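Only one protein chain is missing; all other protein chains are in place.
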Amino acid sequence: VTEEEESIQKNGKARDVPMRDESGTDSIKDGRDAFSWLIAPIKPEEFFQNAWERAPLHVKRTNFPDYYREILTSEKIHNIIRDNYILFSKNIDVTSYRNGKRETLNPPGRATPSIVWDFYNRGCSVRMLNPQTFCPELRKLNASLQDFFGCFVGANSYLTPANSQGFAPHYDDIEAFILQLEGKKHWKVYAPRKPGEVLPRFSSPNFTQEELQKPVLEVTLHPGDFLYFPRGFIHQASTEPGHHSLHLTVSCYQKNSWGDLLEKLLPAALAVAQEEDVEFRKGLPLNYLRHAGVSNSEQETAERQAFFAHLQKLLGRLMVHAPVDAAVDQMGKQFMHDALPPVLTTEEEKCSVFSEELLTINKDGRVSGSVALNLNTKVKLLRSFILRLVKEDDSNDNVQVYHCVDNSLEYHGEDPMMFEVSSEFAMAVEQLIHSYPEFISVSDLALDRKEDQLELADLLWKKGLLLTEKPLA
Amino acid sequence: VTEEEESIQKNGKARDVPMRDESGTDSIKDGRDAFSWLIAPIKPEEFFQNAWERAPLHVKRTNFPDYYREILTSEKIHNIIRDNYILFSKNIDVTSYRNGKRETLNPPGRATPSIVWDFYNRGCSVRMLNPQTFCPELRKLNASLQDFFGCFVGANSYLTPANSQGFAPHYDDIEAFILQLEGKKHWKVYAPRKPGEVLPRFSSPNFTQEELQKPVLEVTLHPGDFLYFPRGFIHQASTEPGHHSLHLTVSCYQKNSWGDLLEKLLPAALAVAQEEDVEFRKGLPLNYLRHAGVSNSEQETAERQAFFAHLQKLLGRLMVHAPVDAAVDQMGKQFMHDALPPVLTTEEEKCSVFSEELLTINKDGRVSGSVALNLNTKVKLLRSFILRLVKEDDSNDNVQVYHCVDNSLEYHGEDPMMFEVSSEFAMAVEQLIHSYPEFISVSDLALDRKEDQLELADLLWKKGLLLTEKPLA
Amino acid sequence: VTEEEESIQKNGKARDVPMRDESGTDSIKDGRDAFSWLIAPIKPEEFFQNAWERAPLHVKRTNFPDYYREILTSEKIHNIIRDNYILFSKNIDVTSYRNGKRETLNPPGRATPSIVWDFYNRGCSVRMLNPQTFCPELRKLNASLQDFFGCFVGANSYLTPANSQGFAPHYDDIEAFILQLEGKKHWKVYAPRKPGEVLPRFSSPNFTQEELQKPVLEVTLHPGDFLYFPRGFIHQASTEPGHHSLHLTVSCYQKNSWGDLLEKLLPAALAVAQEEDVEFRKGLPLNYLRHAGVSNSEQETAERQAFFAHLQKLLGRLMVHAPVDAAVDQMGKQFMHDALPPVLTTEEEKCSVFSEELLTINKDGRVSGSVALNLNTKVKLLRSFILRLVKEDDSNDNVQVYHCVDNSLEYHGEDPMMFEVSSEFAMAVEQLIHSYPEFISVSDLALDRKEDQLELADLLWKKGLLLTEKPLA
Partner (left out) sequence: VTEEEESIQKNGKARDVPMRDESGTDSIKDGRDAFSWLIAPIKPEEFFQNAWERAPLHVKRTNFPDYYREILTSEKIHNIIRDNYILFSKNIDVTSYRNGKRETLNPPGRATPSIVWDFYNRGCSVRMLNPQTFCPELRKLNASLQDFFGCFVGANSYLTPANSQGFAPHYDDIEAFILQLEGKKHWKVYAPRKPGEVLPRFSSPNFTQEELQKPVLEVTLHPGDFLYFPRGFIHQASTEPGHHSLHLTVSCYQKNSWGDLLEKLLPAALAVAQEEDVEFRKGLPLNYLRHAGVSNSEQETAERQAFFAHLQKLLGRLMVHAPVDAAVDQMGKQFMHDALPPVLTTEEEKCSVFSEELLTINKDGRVSGSVALNLNTKVKLLRSFILRLVKEDDSNDNVQVYHCVDNSLEYHGEDPMMFEVSSEFAMAVEQLIHSYPEFISVSDLALDRKEDQLELADLLWKKGLLLTEKPLA
């Protein structure tokens, strides 16, 4: 733990808690505000400079035990189980860690409160997977954070009975934000054990206590407290006799590294290079199999040196051909599939296609009140990250619009949502992306014909991707 | 149309409408009551003698336009679309039939009210598939009917704008009960065109008007009216100018014929016969390929006759080996997978594991109030068709319990739900099946040891398969 | 062992050995002659009355040690391994049975003589699978026998070093004909242990000596001897010190029982019944799930009795609809895929499309000598079982012709060979089937137009399915 980090930990007592801003006017700003609130009084700049991907951070909030309370309570978990179709293994796990042995005790089938609390009363931890599916307040938080982080933000909740531990020491493949909701829990956090485990790509197996070194942070979380640690930091936590614990782990940055982008970029770059650059299509030298290969690796022949030098040269030329923007769009497309659908404020609902007031079914079965945008209507995208333009097929002029507005509340519950527009329309969508969060008139859309302006606006609005400045009369 | 049928149609005016009984004490009786209510004033015996699988039946209810109103309205459909994640093609279709051309116009993605009503206002019919998933009142009706029919009961709703027709003439593979909810619709029903289309196994393609003969029934349905026709009866319906229509088609008996049972029975019977009866394992006669086969079908040789006679003899022995009960259980198992989960009354909820009052999460995270059954508790199965015992594996002593209590609201939304019990426990489950709808004490379960009686009762109760006579304190 | 069987075994000494007739004029007669030669001096009628599927049979041929010698020798096996691409596990197995433990010792990859004989010299048995693929003499025998048995005739050879046993006691799922070729081997044959193992459908696992009762036959085979036992008879065999053994097991009637035919017939019969007979399409009775099923099997209600009676009635009607000839053709089609291709005599080759003399490539690249059939050419099918007419698709008029002339030497080495003809042509093919083994003039083919007669004859001849009476000039 560096000096700065210690100072953060000292200052971590939250005196001035900001209100969560829900103005809804700018999803980027909203996301940043949500994150500021999450880690207050630490400032985001401070956080990213000192903690992010580097060190654990504890924020104490002794005077604000209810800081996160509105998000989730054990009672709400009870209601979720009772009122929804919750399945063991898919939505909920009951687990235990006793005498160094970690067990998942899920029976098959539906989880009813009666079965779940039976396990709980017998000392099992109850982990709910992605409770945001069933919990609107958490969904709101995560949907907002994902606009800040630019990637899927998930969550698990952990309800642990007194005097127990539900999981073996291990590290995860995500950035972890721990929000203590009820009771208290004692945490031990350990630095990565070796360079190869710093910011790892995959979660670890369970460790024995013998495999651990000294923790870099040991702390008891109380209601309102916050704890962060980067992926790769081993952790374990337990409750004391007489005190249960409920916390939420909000997570992000799973498979969101430079390497993940390169996994999309490199094959594409090579494909382009092979198409555009004859050097990549030339035949290999006649004798390369005799000079390279593991069994030839100690032969420092001239041919071998020339061979390696040429490969190096070709690798150097790869970046010239690398379709970086297209690869980034593939990441963006993936994000649109992963993302939670946006959670609309009441105000936003009124200005969207989701407004209850738009349509009336008359007694005689006719539907009236359907209102249309006009050229003077002012519109903007519903969120900064509500859609992604992707150019996937060079054989025609169309552009694919991937979006998340219709995503199911369940992670990957539906196939990616996509529709196509012409390249002219795509330019106008681009305009909406760049003008965000400002409203622009339909008549200012970068399309020559008024009909096209109206058609595009109508299309995006019907899909639920647009907000109007004022509710449509 | 026979004389009796005509008389039914004449008497079909519903004067004395019974209330739907929802006592919840006997699901078989409840199911029968629900069906009686559906077709009143016709009596079920009358219906099954004269109409079922034989002829269409119209019940006029001029004085009871709101007879079915509580089940579904166009406003409710609007709310379902607005409040749920409804997808085109999966949950909803927009269709048209104009100038003899039938079209499905579903766009990809989510169906929002705005898009749906746009189609509707442009003359398209809106078909909602299995609205019972989203509509508790309809779910209650269908779940009750399925206990009467012993098979899955589904439904589609059809909202048709004025002066239009949404579908081409065709026949279906299900028994159809039409419930007119709003507006009016003019129906033409045609008898099967040839013997092979009587009670067909598969729905027909769309017919042209030229392929139809004279209708056997032509009638305009008004709110509250009921219409039945068997599978294989061609039908088409249209609205008049100025009048929209909303009706519900409740359906059953899809793939529920003797032939469907035989499809399960015959391979099993042959497998048993081959195992138990050496006659089935004996080699075919040396020369049969020269005497039988289509190109030998006109050779009336002695060998050919002997060959056919022997086959006939073997077929006759098949029934001896036919595991009829096991095949019926396969049908029962399939029904458990198809079935809607039961809809509980408030009273029933209180006497089941789903009771809200059973458990309290204390402030300190402890869960209290979990109550257990005792030997004096009186219990019965939640429904007559809540579970099915199936013996699937002769290599051990276990019996499989397939059940529908955890089925998703979506048809086949989850894998079949099953758990295993020992053959001793299975005997006690059988006792519960046969004693239904009477309650029996846990101590009267046919198990030697009290612990086993409690264990089985607790298991079934926790799974949600049991009702107690009184709410557990 | 019955008295008759004993008498057969006594008479089993082959005094008058017939020559194998290879006239090639009638494949049915040839097949019967081949089988007569195989079991001489026993007559086929005797064999089928007393031994076939009933009891083992031993024929001693003390004075004819070379009786089977031309078929296979250990030297030929060596040459096969050396000259062909023989793979362990696919074509050859090396096995051992020592101290009650049976092992297959196949290394991966190609079997070279050096590796094989290494195993052999270390006491392993060498089993060659389907040596007929590489051994024309055996192929000739098996191809001839399959025209007699009407099913695939396979073979394995077993080379066993002195003083060893290669296999544990077991029974097989085929009729076994053992031909002792070299050395001697001591056999123990045991009757099926229980009714369920008489003529079994599947081979047994390996038995321990403790699982066996007293053998029904114990005999030492010497060169030229023959041994038969039906499927289900357990057997084991071992060599004495100082004497190796080579024998061939010719096999047939695998999956060729009445039950196998019924497996094809029953689903087809039910499909037809469902299509033709409305009784099979009628709905099941409303309450059947409550009266039938294993948990209701002891309730002798009237409904249950009626239910079973109705099922019985339907089963009785099945035979009416059973498409027996079509099911037999499915067996015939399967046989065409399984079958060895015919082995032609030199004379036959000259009268077939395979004649070397038919075509000459001139120096200048032109091909001359291609001769055509004319109306006076007399033709017949190459073999009785060279093709099978099958009517597979009722949506058109075509008939499928499955044939085996192009089958690969490897079992199932190629997909089934099939071509289609019109129903008119099919009638003429039928005529060829029924006139076999007589020749008929092309002009006598049952087709109205001479062009069609020539076209069909040319088609069949080019496919290699016809023999002409005389070589084409």
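Residue numbering begins at 1 within each chain, and the chains themselves are lettered A, B and C in the order written.
The rule we apply is simple: a contact is a pair of C-beta atoms (placed from the backbone, for glycine too) under 8 Å apart; a residue touches a chain by one contact, two chains touch by 3 or more.
Keep in mind that this is a model prediction, so the values were computed, not measured.
The undisplayed chain touches these shown chains across the complete complex, A, C.
Although one chain is not drawn, the whole complex shows that of A:E103, A:E211 or A:E276 it is A:E276 that touches it.
Of the listed positions A:Q49, A:N84, A:N163 or A:S297, the one in contact with the omitted chain in the full complex is A:S297.
When you scan C:R32, C:R139, C:R231 or C:H244 for touch with the missing chain, the hit is C:H244. Among the residues C:E356, C:D394 or C:D448, only C:E356 touches the chain that is left out of the figure.
Set against the missing chain, the residues A:A326, A:L409 or A:A446 yield one that touches it, A:A326.
With the whole complex as reference, residues 48, 52-53, 148-150, 175, 195-196, 198-201, 253, 256-263, 265-267, 270, 273-276, 278-284, 286-290, 292-297, 299, 308, 310-312, 314-316, 318-319, 322, 324-326, 328-329, 331-332, 335, 384-385, 388-391, 426, 429-430, 433-434 of chain A touch the missing chain. Within chain C, the residues in touch with the undisplayed chain are 74-75, 77-78, 82, 85, 87, 108-110, 112-115, 117-118, 120-121, 159, 161-162, 182-183, 243-246, 353-354, 356, 358-359, 361, 364-367, 370, 406, 408-409, 414, 417-419, 462-464.
The rule is short, and it goes like this: only the chains that are shown with their structure count from here on.
Taken as a contact graph, with one node per protein chain and an edge wherever two chains touch, the assembly forms an open path, each chain linked only to its neighbours along a line. Taking the mean of each chain's C-alpha atoms as its centre, the chain lying closest to the overall protein C-alpha centroid is B. Here the CA centre of chain A is 42 Å from the CA centre of chain B.
In terms of their C-alpha centroids, the spacing between chain B and chain C amounts to 49 Å. Multi-chain contact residues of chain C (touching two or more other chains): none found.
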